[in-house]
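My structure is below; once you've seen it, I'll send some questions.
The complex appears here minus one protein chain, its other protein chains still in place.
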Amino acid sequence: MIDEPNNWGRFGPDDQRGTLNLLTPAVVLDALRSATTGEVLSLAMPIRGATSSPAPTTVPHLPGRPLPQHFMSVDGGDYAAGARPIGEGLRVADDALLVTHHGTTTHMDALCHMWSGDELYNGHPAARVRSYGATRCGIERVGGVVARGVLFDVPRRLGLDHLPADHRISAGLLADIATPRPGDVAVIRTGWPRVWERSREHYWSGQPGLSAAAGRWLAAHDVAAVAADNAAIGGLDARGRAGESLADDLHLILLHRHGIHLIEMLWLEELGEELDAAGRAEFVFVAAPLRIEGGTGSPLTPLAVL
Amino acid sequence: MIDEPNNWGRFGPDDQRGTLNLLTPAVVLDALRSATTGEVLSLAMPIRGATSSPAPTTVPHLPGRPLPQHFMSVDGGDYAAGARPIGEGLRVADDALLVTHHGTTTHMDALCHMWSGDELYNGHPAARVRSYGATRCGIERVGGVVARGVLFDVPRRLGLDHLPADHRISAGLLADIATPRPGDVAVIRTGWPRVWERSREHYWSGQPGLSAAAGRWLAAHDVAAVAADNAAIGGLDARGRAGESLADDLHLILLHRHGIHLIEMLWLEELGEELDAAGRAEFVFVAAPLRIEGGTGSPLTPLAVL
Amino acid sequence: MIDEPNNWGRFGPDDQRGTLNLLTPAVVLDALRSATTGEVLSLAMPIRGATSSPAPTTVPHLPGRPLPQHFMSVDGGDYAAGARPIGEGLRVADDALLVTHHGTTTHMDALCHMWSGDELYNGHPAARVRSYGATRCGIERVGGVVARGVLFDVPRRLGLDHLPADHRISAGLLADIATPRPGDVAVIRTGWPRVWERSREHYWSGQPGLSAAAGRWLAAHDVAAVAADNAAIGGLDARGRAGESLADDLHLILLHRHGIHLIEMLWLEELGEELDAAGRAEFVFVAAPLRIEGGTGSPLTPLAVL
Partner (left out) sequence: MIDEPNNWGRFGPDDQRGTLNLLTPAVVLDALRSATTGEVLSLAMPIRGATSSPAPTTVPHLPGRPLPQHFMSVDGGDYAAGARPIGEGLRVADDALLVTHHGTTTHMDALCHMWSGDELYNGHPAARVRSYGATRCGIERVGGVVARGVLFDVPRRLGLDHLPADHRISAGLLADIATPRPGDVAVIRTGWPRVWERSREHYWSGQPGLSAAAGRWLAAHDVAAVAADNAAIGGLDARGRAGESLADDLHLILLHRHGIHLIEMLWLEELGEELDAAGRAEFVFVAAPLRIEGGTGSPLTPLAVL
């Protein structure tokens, strides 16, 4: 591995959960005290089926990614058309969902999602990530995340609606806003999803994100996870590439070297407003990916309890 | 509608969230106080792809339902076979999931999942549940559920590993165990998932569940949701049918008449053991379905914080 | 039904195959005589998975349609990564395909694909086309089509590479090229797929197609099916609409009123060149949709035997 700070071995030679290990029961119990009003906010963007009604509008996603497909296998229309109810008169609607979450919807990255060389986080062999799933560092290792969330509302700090596409957030700017404690989830707002509604071309022209130095700073502060509202934690250039060297690649700094799970494409607009109005940055952050055995990640609905 | 107790109109003529409305910020804040140790448990069963490795083993599901399919679109095997890394050496694993959640995995039912006649909960027209999704009472109305959970560990109370297939839990038995407060999530353990490991024929021979009287009792206590470890909240007979009259059908009592969301096919074994050891029944229950617009439900990973 | 020429009742009150009934054994046997060289050409465009390799290129499709997804459930990469062979050393690659064929790939339309009012072709109730498939006029009614094909190579006749987007082929122009006999498959070349390689914006700016008069002329000549290389037999305007009145809509003239199956998005470039070089327009046309019960159509690979 590149000679860079890392958490390999820190949580034991077999560890597959990285800094989620910092979420001991005592830390969780303490995190719950961050709730002061009890208001619950969903931090997920909608999952809108590509086969939806005559003129589907979409939600932010990276270009060229297969969009979620949502199918109804029985619905109210069938009964309107004369389908027989079940038994004495029971009617049912049922559906199926196909989702390729990376780049299309709010999702969590498993530690097996990115690496360099032949080893995943903590030296697990990348060769165990196969067509029938990852038997190392899959998303099912996560269980659930209950932690204190700290919002880094960067555009608000800078007096902007959203960061420009080429902005890379510095470590100093993060430090100006807040200093996370070990086991906190750092939640990074760039405001970029707001751009989608105005112009998808603008949305696809690049994305703001963390600088490598900011990633190292977060890792050095032992965050349990990093969550952000952009589609790639370190931003993207106009060609949809992270465009960093291996040493500075945010996914490698966080997922690969430090075992820090990432949650991407959150919707943070109401959270930003409410915390700003309340004059605070902390809240209870909850995230629970689907228990997909061997998955490289999962769609999910993170929650904030204020 | 059948002349039965119900919540239609109670939360306003347009309401699509039912008793989740009882989860006011004050109730949520109070619920968080149920956590005393900070231990976090996942209550989800694994999602195991039907296309998994040479000899896939499955997890509890109803017969004849399409099992989840999990596909890797790029993985470590591709790099072992010579695929070129991205840029300077970045490697990535990506996947897709197809899931028909009802009957196959831990999931939440939307209020549009079942009804009788031509109206969903609260009188919404069933004709709005169409092939491109439900524009009334879809799963995206839920947001997130943060509540006090109360475990009704019925087999433990009866000194059994699991309830027999034809057991229908009485209201009196529930009342012996605990009395939920408004806004609580009633979590019902039958122990039935344990049967799967021994014999899937046994698992499919029927399922224990709530009696209609128990369903009415829970509704009368204004629970925010009902969660259970069986595949149909009211149990199933050997033919896989609920076998009740419309008046007594549990989905109609809870989802349709009272707007009480259901969460089915949970894994409650560790939760039962830990709460029993601690001599308590209460905990923090968190559930956040995927924000599928117009979905009839969603796979999810509910959490318990003890 | 609109007072227009039609085939309702012509092939019996229960008929679900329309003019495919004209393909009697004698007609088929005669059609086989159109082969003079024995050369076999595929008339299908590639099906390229949306999840394909790092920089997937796509093939002609309508915008906003979900592209085919092709997943490998086990492959050579898995063995390169150390997966154990089956038995003594057998290795296997397996895959899955998800395809929404209308608008994305070479496909055949079932007679249940389009209608107006409450009745499909021949008066079958449209209410029988439900979420679990069409029990009337589904694609499984087709079986296979073996017929004489007649190529109407319109751009070649006009000395063009391809027709302009707003060109609507007149009946007179068809008649100048050839006159189909009953049971022939009329194959219409517009050359529009060639546009894709230069610019997908151009491809999506509209599409050339048949005029309503040309559709009526083909129907009056009792063709067994109409096949074309554009994405909608009657062309599209810049907004992706057929833009015709109901009376003049090509799908209604052909599918709905006359029971003439359509095959769209063919690749006809080599066929056009070879027939031109040979100075003829006729060949053996073979098409066999997947036997999807209740399907509204099917992807397929039509063949020409010259």
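The chains carry the letters A, B and C, assigned in the order they are written, with residues numbered from 1 in each.
Following the convention adopted for this analysis, contacts are C-beta pairs under 8 Å (C-beta built on N, C-alpha and C of every residue); 3 or more make two chains touch, one makes a residue touch a chain.
From a predicted model like this one, the values you see are computed outputs, not experimental measurements.
Trainee: If you put the missing chain back into the full complex, which of the shown chains would it touch?
Mentor: Spelled out, the missing chain touches these shown chains: A, B, C.
Trainee: For the full complex, which residue in B:N7, B:S34 or B:S131 touches the chain that was left out?
Mentor: Within the whole complex, the residue contacting the unshown chain is B:S131.
Trainee: Based on the whole complex, identify which of C:D95, C:D166, C:D222 or C:E269 touches the chain you can't see.
Mentor: Looking across C:D95, C:D166, C:D222 or C:E269, the contact with the absent chain belongs to C:D95.
Trainee: Which candidate, C:I47, C:L158, C:A213 or C:A278, sits in contact with the chain we can't see?
Mentor: C:I47
Trainee: Any idea which of A:E39, A:D78, A:E140 or A:D184 touches the chain not displayed?
Mentor: Candidates A:E39, A:D78, A:E140 or A:D184; residue touching the omitted chain: A:D78.
Trainee: Mind pulling the chain C residues that touch the left-out chain?
Mentor: 23-30, 32, 35-42, 44-49, 51-53, 66, 68, 70-73, 75-77, 79-80, 85, 87-102, 106, 112-118, 125-134, 140, 143-144, 146, 241-243, 245-246, 249, 251-252, 284, 286, 288-303, 305
Trainee: What residues on chain B make contact with the chain left out of this view?
Mentor: Those residues of chain B that touch the unshown chain are 50-51, 56, 64, 66-67, 69, 72-75, 77-78, 81-83, 98, 100, 127-132.
Trainee: Could you please point out the chain A residues that touch the chain left off the display?
Mentor: 51, 53-54, 69, 71-73, 75-84, 86, 94, 96, 131
Following the convention adopted for this analysis, only the chains that are shown with their structure count from here on.
Trainee: If you fit chain B onto chain C using the CA atoms, what's the rotation angle, as a multiple of 5 degrees?
Mentor: Fitting chain B to chain C on C-alpha positions yields an angle of 180 degrees.
Trainee: Quick check: what residues of chain A touch more than one other chain, meaning two or more?
Mentor: 51, 56, 66, 72-73, 75, 77, 98, 100, 127-132
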